[in-house]
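Removed from the display is one protein chain of the complex; every other protein chain stays in position.
Each chain carries a letter (A and B) given by its place in the written order, and its residues are counted from 1.
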Amino acid sequence: MADSPSDKLAAAEFASAPILGPGYNYASVTDKISAIVLARRTPKWWIVGFLVSFALVMLLMVSVTYLVVAGVGIWGIQIPVGWGFAIINFVWWIGIGHAGTLISAILLLLRQTWRTSINRFAEAMTLFAVSCAGIFPLIHMGRPWLAYWLFPYPDTMKMWPNFRSPLVWDAFAVSTYATVSLLFWFIGLIPDLATLRDRAKNRPAKLIYGLLAMGWRGSAVHWERHETASLLLAGLATPLVLSVHTIVSFDFAFAIVPGWHATIFPPYFVAGAIYAGFAMVLTLSIPIRKLFHLEDFITMRHLDNMGKVLLATALIVGYGYMMEAFSAFYSGNQYERFMILNRMTGPYAPMYWLLIACNIVTPQFLWFRKVRAKVGALFAIAMVVNLGMWLERFVIVVTSLHRDFLPSSWGTYYPTRWDIFTFVGTIGLFLFLVFLFIRYLPLISIFEMRTLVASEEEKKAVN
Amino acid sequence: MEFMDSDRKNTGQPDVDNSALRKAASGGETPRFWRGFDELADTPEFRNHKENEFPHGANDPDAKLDRRDLLKVMAASAAFAGLSGCTKLPNQKIVPYVRQPEQIIPGKALFYATAVTLGGVATGVLVESHMARPTKIEGNPDHPGSLGATDAFSQASILGLYDPDRSQAEIHDGRIGSWAEFQEELSTALGAEKGNNGSGVRLLTPTVTSPTLGDQINTFLKAYPSAKWVQYESATRDNIREGAKLAFGEYLNTVYRMDQADVILTLDSDFLTSGPGCLRYARDFARKRRVEGPESKMNRLYAVECTPTNTGAMADHRLRMRASDIEGLARAVARELGVSTVAGPVAPPNVPAGWIPALARDLKQHPGASLIVAGDQQPPIVHALAHAINQALGNTDKTVYFTAPLEVSPANQWEGISQLAADIRARSVTTLLILGCNPVYDAPVDLGFKEILPKVAFSARLGLSEDETSALCHWHIPQAHELESWGDARGYDGTASVIQPLIAPLYGGKSEVDFLAVINGQSAKPSHDFVHDYWQAQRAGVERFDVFWEKTLRDGVVDGTALPPKQVSLKPGIGAEPPATEAQGLEIVFRPDHTIWDGRFSNNGWLQELPKPLTLLTWDSVAMVSPKTAQRLGGSSRPADYLKSEDAVELKYKGRTIVAPVWVMPGHADESVTVFLGYGRRRSGRVGTGAGFDAGWIRPLATPWIGTGLEIRKTGDRWALATTQTQSTMEGREPIRIATLDEYLKNPKFAQAEAEENPLSLYPEVKYEGNQWGMAIDLNACTGCGGCVVACQAENNIAVVGKKEVMIGRHMHWIRIDRYYEGGVDDPSTYHEPVLCMHCENAPCEVVCPVAATVHSPEGLNEMVYNRCVGTRYCSNNCPYKVRRFNFYLYSDWDTPSLFGMRNPNVSVRSRGVMEKCSYCVQRINAVKIDAERQDRPIRDGEIVTACQQSCPSEAIVFGNINDPDSRVSKLKAMNRNYKLLEELNTRPRTTYLAKLRNPNPEIEKTPAV
Partner (left out) sequence: MAQIFHRSTNTISRVSIYGAVILIAVLGYAVDVVNQTSYVTEVHNARPQPVLFSHKHHVGELGLDCRYCHSSVEDSSSAGMPPTQTCMACHSQIWTSAAILEPVRASYRDSTPISWTRVNAVPDFVYFNHSIHVAKGVGCTTCHGPIAEMNITWREESLYMRWCLECHNAPEKYLRPRSEVFNAFYKPPSDQEALGKRLMAEYKVQKLTTCTTCHR
């Protein structure tokens, strides 16, 4: 893609383009960001958004309670389609999480300074997405109250989990991922929490931020350890970006179901995850920079870069789809062939073609700088991709299962209203957490922005 | 008594004796057990006739939620989480006997021989009894009509016994009455009639073959010479009786010897899966089709039928034609075979050229070894013609013989019931005593029993449940179930069985014998004595009658009661008078339903949920039409307008209309519509009431079975139906491998065409040490009757889920019978294939279970451990055979006390959220293993019999040790017809199939089907 004209332009222009608006010094950066948190009055749009998301969280509570009381039968799942919305949503949310870790960990190791202003809430997004994802494997069980049997512990039955099962690997992978992300995010927060502690006017705020800051005094030692810790965690998180979704993909790849049993799944899932993740980062960052007037911190350069990443991953994912179809035909396996034809022409064909439209066709607009330069367009594309990635999981889970080997046991899956409520509920939970985060924590890393200021000033000095 | 062992679940459940159970059943105490039937009650479609809901209307189990509060579920789950050690030992009681009966050993099952009847005809059974609770019915090997096999009806009669909706009290004009009170009123009523010899007394019973009951009734008729006895069943076999009369001048019982027949022609008959002796016929028929090697021979079956049946599906040549045209064909064949007297023949339409001559030649070539079987719904003349043809072919006394009638007093039931109605209208009936019959529901509709029954001064009705008829009688008396009462009945060949009670009546019901005793003023005498004394009288010669009686009870059959073949002489000039020219127009055919018969089983959840063999429909009856006719009736050439399955249509016949769902039935005759009796019950119970539509409502006296002039009008509504299989073709895959006999002889290994020798596997090879269990299923023998499905359900405590859940695809049967069509939609070949857990050696389900709840046993069983299962359903997703079943809700009934006694104590009743599947009846394996171990001997081949195998009439299923080269199953697996389902997946299934063979007539095979 390096040869594409639009990109030459982009390269030329953005070489000079700032990743921080002009005329900022340490103080002003700090002011601007911490002001968002410490401001006395809460913006109206925040209250509205918060209430809406809160309502959805309540919907989630109701759905889950009813589920536990009545049983998974309230969903549309049946035989042959034993997995439905629950697993689809799980994979979708987990995927979304990835961008956060990628940005904060990998780009940190690659010393990509442009990540600075977006990594904080990208990480937050990761956390929230993972918590949404985590709900599903739990509640999709017939007997969720026995979920702890998936973990090895010395029990009165002298039984161990079946370590051959991808679901057990899942349990480990996801929990590890959640833990590391949380630590990483929190360590990153500490210096800023200290800043807030020092700038907070009222005592409760001082106390809370103070406790969370864990006695940070910004001494050289602190900074030195902080640096080491971040790098270490970044090192830990990096393989996780790959491992988690690889293992999630094993849930399918290890089964013999036509449409699941494919070696291409791990890379194709990871790419998909990053794809989805960046889409979600865009989806969040565009409104935020608008609402909090952060255009100087999250500049066009950021959006442009993310647009490019989106395009790149879109191409990888597209390649994945192609290979899926190709290997199905190349394999000469009648079940594989039937599966792919069934996807394209069967009862769920609309879903498949819509997915292609969302994930392959739409992102092609990102080849053009003009499109990448239009915030609205970027936002729209990001939304479309979010939808597309959900559809991808739907197609993989449902169309593979509903017509497998013996025609006699073929069936059709219809979600019930409870499937939808639960899904919407988790979206609510996600937004709910996001709203809390952007209001009460610095959504851009203050101390890292200060380093940017420094580098900008060096540039000036050079000129 | 016959003893068999079986270890019993060792739990805190009190060891119930009858009294305890009776208390439980009448809702007294409630030990812990299950739920399920009341769910059915609550789902709307059991109240609504029309149910316009799409399968994904799953989203209102809210009905369920009402009765499921969080605590309860948590309690249930806690009980299952038991092994995690988080539960305290509950306070349980042990209640031993005060005086322990001799044979009863706690934890050991006893087996008693008795019989269950359908349409009066007995099938011998052995009933498994745990601590005096009958739990399972098996065939009686010593009974000629069973030979150890059972059909779905007899299997399900266990549930009939424990049915919570059985009537529990005498009802007098809607209020609770008492037995004593009834006796008084009855005696006054009869006393009043004494003067005029009981001319106003009518006794209405179902078909009676019971010698004892017959004896009692005759005693009654002696006392009241002018009283009349009417026998009636809506699925009456009048045509057979009248056919015999037409041919031989007297009522006779026709018995077939399928084991002697090499060429069989059925005229609209389903002798393999319905009617007296069908179990025996299926076995003999299948034995004539066992192809073990190149030298083997096969019989050949020609089926001419209107409504597709299992027999038609088994046929080597199936010819579909309107039921009313079959007479024409019968005449043509008769003529062809030189039955000179036959008039006509009117050449029946749509018969391929040369078909009849070819058939005739084939029959001619097998004199004395061929057989013509006429169907119950065909008019007497067709039966007469069949007899004539058999005579002409010299089959009489070879492949078919005749005996004195089974019925104590054979009669034309159709005439009987209409005479009764006439008498009532004429006010000449003062006292009407009904034993079991339900005329208000199933008598010919134009007799209007609903209106006239109240005209009777004194009417009493003995019935299992309070139904349509009870509601209109002055007295309803709860009837004792067959498993609760003394009696006797004759089998298909006349062999008499003594019916002995397994348990004292749960609701203090009265048996027919008791009831007659009261009528005869002998109420003091217990019913046992009537049966005992009757046979003592019959066996006056026998010294030591007590020994004979003991033996009779143990064997389940009365020695030397099989009716001897009777010399018959064919009346001249059969079919001489020309055939009545049929009124043209759309034809309507009435048939008893395959799973609930004439409606008597409509409140039986097992039978309601048993998929009908050819449509795989549950919980509903349909109006069947052929694809062509469906197009025509659509009224326009636009495919959108064609009649489609699940369209609700209005059937108008002889001035009456009823709304019914359409089912477009491949292989059904054109211009003909089949409807089924037994549905649309208004007062049946929580399960049966309101299910389906009442075909009886348009079934007039004139045409009980076949009529013409039906009109159909689309209503535009949709009537959602619940079927367990939506895909009918094999999609170019080969789940069933088929060849003709010739092809097979040319290429004996055709079934193993693409079989790899030793496919590689990543998993360690299974070590063949000790017992290695496996199963072989002969598709050449399976008739698809569904007996095994219910047998499995009874043996393994499988829950009933209800129509709505079946529609979503959540039925729970561990063994299912797949049905595939091959060839065009108009006249396809139909194949059946029982599919149960394959117990794969490389089981895909085992690797993926996160908690090791499904694992492999050293003996090759794929074990499913319910109490370890957390319900991820991953195993089911990964099962290529989709034989795993999941408890999406708490399907098992934990609440209804009367069902507690029914359950097999050796099988866990599943909780919500766990996976379940076929276990090869591991409880039976373990029981036998323990005995063998204790006696320090190896397990004998055939000692372990799975429930499905046990019930199979055609011996299609064989289970055993595949590590023993001499075992029957090993021998079958060694045959070259043996193949593995989805072999290419290298799952190494332990259940394998023997390919299906057809034996077509080369002359006909050439001619293209019409």
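Brief remarks on what is shown
As a convention for this text, contacts are C-beta pairs under 8 Å (C-beta built on N, C-alpha and C of every residue); 3 or more make two chains touch, one makes a residue touch a chain.
All figures in this text were calculated on a predicted structure; none of them were measured in a lab.
Considering the full assembly, B:N906 is the residue among B:Q608, B:N906 or B:N1001 that touches the omitted chain. For the options B:Q727, B:N867, B:N963 or B:N976, the residue in contact with the chain missing from this view is B:N867. The residue from B:T254, B:Q923, B:S970 or B:T987 that touches the chain not shown here is B:Q923.
For the chain missing from the display, the contacting residue among B:E543, B:D936 or B:D966 is B:D936, taking the whole complex into account. For subunit B, the residues touching the chain absent from view are 7-12, 14, 32, 79-80, 82-83, 85-86, 88-100, 105-108, 855, 857-859, 861, 863, 865-868, 906-908, 919, 922-923, 926, 930, 933-934, 936. Touching the omitted chain from subunit A are residues 153-159, 197-198, 203, 206-207, 210-211, 214-215.
To be clear about the criterion, only the chains that are shown with their structure count from here on.
Note on chain placement: the centre of subunit A and the centre of subunit B lie 57 Å apart, centres being C-alpha means. Taken in their complex, subunit A has these residues touching subunit B: 65-66, 68-83, 140-147, 149-150, 155-157, 159-162, 164-168, 171, 251, 254-257, 334, 338, 401, 403-412, 414-418. Considering their complex, residues 54-56, 58-59, 61, 64-65, 68-70, 73-74, 77, 80-81, 83-85, 725-733, 735, 805, 808-810, 816, 818-820, 833, 835, 844, 847-852, 868-874, 876-878, 880-882, 884-890, 911-915, 981-982, 985 of subunit B touch subunit A.
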